[in-house]
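To start, I am sharing the structure in question, which I have written as structure tokens.
Apart from one protein chain that is not included, each protein chain of the complex appears where it belongs.
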């Protein structure tokens, strides 16, 4: 089970498809092994980046079962269970926990606007799940259109101890992270684990402000691990040299929509999945995109080699 | 099967729940019979108003099976199959058609913006469904944030003859309806059936502009039937007297979100369902809402009695 | 000056243009006199419905000066001063108050999301205006995309006594109005004047829930006056008969965008302005719209005659 002390890199797993669009469970197994080899402290499946919304209910469970079987308890697995209706959310969470999930991730429904509405929604979620299911709250305004103020987050964490983790991907979001940790230091907010998203775009800065790690799907998870461990060890300059070398690629992967096509293409080239196919409707790379990716990966390799000297 | 000549009133069915929030299939059967008794030419299930998004996959099929069993072929049943992913949409449509649906309704995914994106989406939908499945295109910008221009609709209808019906609920939308029919008269657009939504708020005006009927869930479907038949018969003054008498109640039912609570309360009072429960998160009527509904229904009865004299 | 005890009907003034699109100050004078004759307790100028955003700075002041000259102190005039920048807002408010405005109306900037952001914005507005300028807070989510929770409004009213009035046009909004008055009755919220907008679509119901009147631009302001006075006098049945007779026309005028073209056309037909021109980009009525308006006005006259018997 995840809890408020959970740290490290939870990789948001891609969902592999074959060229004909069917779910590729063999690649799912290989990809899971790949993430673990690269040092993942945990996995997150059925999140937005994972194309969860494009799976049928049966596919979702088949994918989850495959991941859990390969992981075999080596690391915790968080399952995204966001759904428009609370009954479906509760049913999916129940299935996930029974299968061995370490917690569930819940994004707000997109219609929520005021603090009152947001707080009422998470109260309903927690009541539905029951108190024993650890929850990750996903704060992702760019994609969801829902804004959490710091006050609102603090009231939600205080009211629901089972919400043990914040997936932080507000943008810009550094000030929010800093304020949350400052309120905690003053005893005015409970401690929660904060893992950051947004492809890791600000990961060193976010670690410096008090993040506990990352929860994102960047195709070089070993770099995320290196940054999280290095920053924890106080080794910032060397860490940032490596991180900055990756920034041109991170920039490609954090493009809304299109970024996923780059990410799967990199995972494909690294041998982690059998096809870079993105389920439709979805983005596709054109020849120029591929040439740019070649170039970006080539430059990344050269720069890392330079740094390694 | 529905086709481009389909006319009349397709009632968007509410989804009945028991007070404990569970799906109430007995009420579903009773409600289906109620709609048929009131003169529905067809039914539409698993639409947005029907709380489709709040059902689990199993509940959706159970509800659909109940409705189809009660209808027993007496009228066509359209099934809402909108889904974020095309595979899930295709799978649900296949299940629906195999069970006996007369067509499927597809709303655009909310991220679509340009004409190109919208047209590409419906091309993908039609390719996925195959050419034999009749499709209703749902044009509902207030809820979905997607705007169809007249040109865009015409190009979609011309490209995909299987899209036989437009569920028209743009607001304001009368000019769009008029332009579509004008282009058709000039031979510049194919004919499709146009049924109007928005709770019927402009039904007489829309019939005058060339609509073929209504597809909406107003709790007095017999009034919709009376308006559609009366307008077709050219009996406009008497029709509008009745329609205007209902307008104060239509106004309550067309309020975003809250309107559904009024609608289910009226269906409950009319004996069509065992409970007015709306699944959470969802609106609830307070004591003052109930007093206003009492008053509105009382005034409606009095006015209809006056007109009947 | 307006204050928390202000009641009645504040008509949101249209802005008249000539057929060539130029500002028509002669019609502005005539329209102002028209509103006063029909019983307006106050006027609101340079609001959204008044096409304020389409005026140059010079035109805004010329229009305001004309209205103030004609009113000549007979009723209070509220001036809309919403602007993206606080300096421009402050400058316009200063000009308005110096010319004799009774207060200013301020809508939130559209980017505000959380309660914290909204409260900070109104704090900045009040600091900028100084404590002596009475403020109307405009709550209009459909047009602005900003949602005020009841808690947020109460905190704003408590912090800034100069915010003396709420222009209430949330939709649905009856429950919010009721909760505000309930909190006030329990001593948990300060009293403010609440005038309702939305074309008066729910005016009798809103008066019953504790509104103090209307602030809207419906082209028959005498009906609004009749409803506000009649509801205050406890004469609800007769009031609602008249109100319901107007509902088909109110429905035309409350259509987003297009409604303004209907409203100006009615004002034109009633002799209040020399042209129904709406500045571009803006809506235009087509021949069918005009025929429907003819019909709606004819039916309104007949129904009012029936009621007067």
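Letters A, B and C mark the chains as written, and numbering starts fresh at 1 in each.
Going forward, a residue touches a chain if its C-beta (ideal position, glycine included) is under 8 Å from a C-beta of that chain, and two chains touch if they have at least 3 such contacts.
Quick caveat: nothing in here was measured; it's all calculated off a predicted structure.
Q: Any idea which of A:5, A:188 or A:299 touches the chain not displayed?
A: A:299
Q: Tell me which of C:24, C:51 or C:169 is the one touching the absent chain.
A: Spelled out, the listed residue whose C-beta touches the missing chain is C:51.
Q: Check each of C:69, C:279 or C:295 against the chain that is not shown and name the one that touches it.
A: Candidates C:69, C:279 or C:295; residue touching the omitted chain: C:279.
Q: Name every residue on chain A in touch with the hidden partner chain.
A: Per the touch rule, chain A residues meeting the hidden chain are 171-172, 174-175, 178, 201-202, 205, 208-209, 240, 244, 247-248, 251, 255-259, 286, 288-289, 292, 299, 303.
Q: Given the full complex, what residues of chain B touch the hidden partner chain?
A: Interface with the chain not displayed, on the chain B side: 113-117, 141, 147-152.
Q: What residue numbers in chain C mark contact with the hidden partner chain?
A: 21, 51, 53-57, 59, 83-88, 91, 109, 120-121, 124, 279-281
To be clear about the criterion, only the chains that are shown with their structure count from here on.
Q: Taking each chain's centre as the mean position of its Cα atoms, how many Å separate chain A from chain C?
A: The answer is 46 Å.
Q: From the C-alpha centre of chain B to that of chain C, how far is it in Å?
A: Between these chains, centre-to-centre, one finds 33 Å.
Q: Which residue numbers or ranges of chain A touch two or more of the other chains?
A: Nothing qualifies.
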